[in-house]
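I am attaching a structure below and will ask some questions about it afterwards.
As you look at this complex, bear in mind that one protein chain is not there, while each of the others sits in place.
Order of writing sets the chain letters: A and B. Residues in each chain are counted from 1.
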Amino acid sequence: MNGKTFESSMRSRYFKQRLFFGAVRLSALLITLALLGILAYILANGFRAITWEFLTQPPTDSMTKGGIMPAIVGTFYLTVGAILVALPLGVVSAIFLTEYAKQGALSRIIRVGVNCLAGVPSVVFGLFGLGFFVVFLKFGSCILAGALTLGILILPTIIGAAEEAIKAVPQTFREASLALGVSKWDTIFRIVLPSALPGILTGAILGVGRAAGETAPIMFTAAAFFTAVLPKSIFDEVMALPYHIYVLATAGTHIEETRPLQYGTVLVLIALVLGIDLIAIIMRSMIRRNKRW
Amino acid sequence: MVTVEKDFIIRTKGVDFFYGAFRALSDITMNFEKNRVTALIGPSGCGKSTLLRLLNRMNDLIDGTRVEGEILFEDRNIYAPDVDPVEIRQRIGMVFQKPNPFPKSIYNNITYAPKLAGIRDSGEIEALVEESLKQVVLWDEVKDILTKSAMTLSGGQQQRLCIARALAMKPDVILMDEPTSALDPISTAKIEELIDTLKKHYTIIIVTHNMQQAARISEYTGFFYLGKLIEFNATEKIFTNPDVKHTEDYITGRFG
Partner (left out) sequence: MKNRKHSLTKRVKEIAIRNLFGFFAFLSVLLLGLILVFLFREGIPLFKQISVADFLFGTAWYPTYEPPEYGIWPLIVGSLAVTFFACLIAVPLGILSAVYIAEIAPAGIKEILKSIIELLAGLPSVVLGFFGMVIVGPWLQETFDLPTGLNIVNAAVMLAIMAIPTISSISEDALYAVPREFKEASYALGATRYETIIRVIIPAALSGISTAVILGMARAIGETMVVLMVAGGAAAIPESIFDAVRPMTASIAAEMGEAPFRSGHYHALFATGIVLFMITLAFNLIADYISNRFRETGSGTL
C-alpha cells in the first residue's frame, strides 16, 4: 500500500469513527436532556404550589383546593406495607438461591419464575390483586390488599439486589466461620447477612421508590378517589399520590383549574421517588468505596 | 521401621478425591502423630492443600466433589454418614493462606465461635479471649484496642488473630494452609516461633511451599506430586537422605 492511499483510507476510517462517536454522544445527550427537561419543567411549574398548607391539609372544594396530605399518608402506608412483605421474603429467597441451591433444577426454576414475575405488567398485578386479595380473600379495596400487591410487584427487585449483595460477601468469610465449627445457618445469619446488609438495604430502598410511584397495581386494590379522613386500619381505602395525579389530570370537570395542584402533586411524588432512588445510588457508591475486603 | 507404639490422632486410609471427573488425590495413606508438626510439601497443584481441606471436611463446600477411602479422627471415620462436619470442625481448627478475620472487633473475632458453641458465662469468655491472645503473643499488642475492628491490624497481626480465633475453640488439631505465604519475613518468623510452642498442646498439620520452613518447624514431612504421596518420613530424613529419588530432586531444586 503506498503512503497516499493509506492516508486517504485512514481519513475515511476516522471519518466514520467521528460520525459514529457523534451519534453515540448525541444519544447520551438526548437521554440526559429528557430527564433534566422533565424535571426542570415540573419543578418550574410545581414549586409555587408547594406550601405548608398543601402538604398538611386534605383536599377541599371537591378537590379543587386544599392539600394532599391524605395522599402522602396513603402512599406512605402502602409503601411501608409493601416493603414489609417483600423484604423478608426477598432476603430469604436470595439466601436460598445463593447459599443453599446454587445450581440444579430447583434454583433454575425459581430463577426463571423470578424473572417472569419481574416482567409481569403492573396492571396485571392490579388484576391479580383484585381477583385474589380483594375478591377471593374478601379484603375489599384497602391498604392491606394494595400493600400485598405492591409487595409482590417489588419482590423480584428485592431478590435481585439481595442476591447480588450476598454474592459480594467474600467466600473467605464463610470458610473462616465454617472452619471454626460454626453451623451453616449461624454462618449465614451472623457473618454473611451482616456483611451483605448495606447492599440489601440499598435494594430495599430502590424497591420502596418503585412501590411509591406505581399506580396501576393500586387502582383496583387500594386507592380511593377521595377520603375525608385518614385511614384507621389496614382494611381502609386510602388516597395515594400517583393515583391522585391521575385523577386530577384526567377525571374532573376542573382539569385546567386544578393544574397548579397537579403540578404540585407531581413535584411531591418526583421528589419522594427520586429522592429515595438518589439515597440508594449514593449509598451504593459509598459501599463500593468503603469496602474493606 | 517404626517399633515404638505411637499415638496417631488422624489416619487416612486409601483416600481418593475427585473434582468432577478429575482425580485430585489418589490412594493417600498417612498417619499424623499427636502433638507433632507434620508438613505437607510439593509443587503447586500437587494436592497438598486438597488433602488438608479434606481433614476437616472443608471440601464439602465445593460442588461436584467426591471422597473415597477413610479418614479416621480418633478412630472415627469423619466421612461416615452420621458425622456432622460442624462437630469435626470444632475439634479440628484451620488457618488459611490469607489472613481472614471477620469485619468485627478483635474481641468479637475471638468470641464468635465459642459463643455459638454454647459458652455463655462472660467471665469464661473474657478469660478465653485473654488466654488465646496470649498464646499467640498478641495480647500485649491489642489488649487496649480489643473493641477496634480486626481489619485495622497489620497482616501479621491479623494472621496471629486468626490462629488465636482457632485456639479459642480448644481444638485438638490445627490445620494450616500456607499460613505465612502472605506475610513479611518478620511476621513469618513470629508465626514459626508460635508453631513451635503450640505443638506442646496441639497437633499441627501445615501445608507450605517453603521447604526451609518445613525443615525448620516440622517433625514429619510428606512430599506430594500429581495427587500422590511420594514419600512420608521424618523431616530430618526427608531433607538429608530421602528414600525416593524424586523427593531428593524436588528438595534440591532440580525441578519445581
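Just so it is clear, a residue touches a chain if its C-beta (ideal position, glycine included) is under 8 Å from a C-beta of that chain, and two chains touch if they have at least 3 such contacts.
Predicted model only: the values in this text are computed from it and were never measured.
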| item | value |
| --- | --- |
| Residue in contact with the excluded chain [from A:S8, A:S27 or A:Q171] | A:S27 |
| Residue, one of B:D63, B:D84, B:E124 or B:D243, that touches the chain absent here | B:D84 |
| Contact partner of the left-out chain, one of A:P70, A:G146, A:G203 or A:P242 | A:P242 |
| Full-complex contact with the absent chain, from A:T79, A:S93, A:S177 or A:T227 | A:S93 |
| Hidden partner interface residues of subunit A, rising order | 13-14, 16-17, 20-21, 23-28, 30-32, 34-35, 38, 41-42, 89, 92-93, 95-97, 100-101, 106, 109-110, 112-128, 130-132, 135-136, 152, 155-156, 159, 183-185, 206, 209-210, 212-216, 219-220, 242-243, 245-246, 249-250, 259, 262, 266, 269-270, 273-274, 277-278, 281, 285 |
| Residues belonging to subunit B that touch the chain removed from view | 84, 86-87 |
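The rule is simple: only the chains that are shown with their structure count from here on.
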| item | value |
| --- | --- |
| Inter-centroid spacing, subunit B versus subunit A (mean Cα positions, whole Å) | 48 |
| Subunit B - residues contacting subunit A, complex | 56, 58, 61, 63, 86-91, 93-94, 96, 98, 100-103, 112-113, 116-117, 151, 162, 165-166, 169 |
| Interfacial residue positions of subunit A with respect to subunit B in the complex | 102-103, 170, 172-184, 186, 190-191, 195, 292-293 |
